[in-house]
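Some notes on the structure that comes next.
Of the protein chains in this complex, one is absent; all others appear in place.
To keep things simple, chains are lettered A and B as they appear, and every chain counts its residues starting from 1.
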Amino acid sequence: MTFATGDRVRAKSVDPSHHTRLPAYARGVVGTVVRFQGTHRLPDDVIRGISSPEEMVYAVRFAAQDLFGTGDHSVTLSMWQSYLERP
Amino acid sequence: MSRINDVGGMYGFGQIVAEQDEPPFHADWEAHVFALNSTLVRQGVYQIDEFRDAVERLPPGQYLASSYYQRWFLAIRALLIEKGVFTEEELDDLRDG
C-alpha cells in the first residue's frame, strides 16, 4: 500500500521507546501528502539492527489547527511509509 | 511519551537568542568534535542514526544542561564504549562532557 500526492493520511499514534523520526506533535494527526521524497531505510529499524528494505518517504502537510488546535499556518513533515495509515 | 530531543510544540523554552555574524564554530574544540564525528561515521565505527540515537539517550537533565557540541561529545564517548573501541574505564575521565 503506497500513497499518492493529495491523499489524506494519518500519522500513526505510536509511542516507541527507541529512536524514531516521527515527532510526538504529529502523532495521530491527519494531513495531506504533498510530495514524494524518495526511498530511505527506516531509522527505527536501522537503530535496532532490523534489516528491512528502503521505504517510500512522503512530505505530508498538516494544518496547525489540527496539530495544536490553533494557528493559521501549516507544518510539513517527512513521513516514512511505516509512520502512516489511511485515516 | 517521547525523548528529550522531541521538543516540537513544547512550551517553556523562552525567547530565541540569535547572535550577530555568528562564526561556523565558537571554539576549536567544537570544530574538532564536529570533525571527529564525521571521521568516525566515515570509518564505519557507528552510523549516523546511531549517533542521533546516542544524543537522544542522554539523560534529560544532562541533555538540557549541555551545549550542542557537548552533547555530541557525550554521545561520541558513549558510542565508543558501546562499540567496544574503549572500555568504560578508559573513558572514565570524559564522563561529564
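Methods note: a residue touches a chain if its C-beta (ideal position, glycine included) is under 8 Å from a C-beta of that chain, and two chains touch if they have at least 3 such contacts.
Please note the rule applied: contacts and distances are computed from a predicted model.
Participant: Mind telling me which option in "ATP synthase subunit b", "nitrile hydratase", "Tetrathionate reductase subunit B" or "SUF system FeS cluster assembly SufBD core domain-containing protein" is what UniProt lists for the chain we can't see?
Facilitator: Choosing among "ATP synthase subunit b", "nitrile hydratase", "Tetrathionate reductase subunit B" or "SUF system FeS cluster assembly SufBD core domain-containing protein", the correct UniProt name is "nitrile hydratase".
Participant: Consider the whole complex, including the chain that is not shown, and state which of A:V9, A:V33, A:I47 or A:L77 touches that chain.
Facilitator: Reading the full complex, the residue touching the unseen chain is A:L77.
Participant: Since one chain has been left out of the picture, which residues of chain B touch it in the full complex?
Facilitator: Chain B touches the missing chain through residues 5-19, 22, 24-29, 31-43, 45, 48, 52, 55-56, 64, 68, 70, 73, 76-77, 85-86, 89-97.
Participant: Provide the residue numbers of chain A that touch the chain removed from this figure.
Facilitator: 21-23, 25, 35, 37-38, 40, 57, 59, 61, 64, 67-68, 71-80
The criterion applied here is as follows: only the chains that are shown with their structure count from here on.
Participant: Cα centroid separation between chain A and chain B, in whole Å?
Facilitator: Spacing between the chain centres: roughly 25 Å.
Participant: Which stretch or stretches of chain B touch chain A in the complex?
Facilitator: Touching chain A: residues 1-3, 6, 8-9, 47, 49-50, 52-53, 56 of chain B.
Participant: Within their complex, state which residues of chain A touch chain B.
Facilitator: These residues of chain A touch chain B: 15, 18-19, 23-26, 43, 46-47, 67-68.
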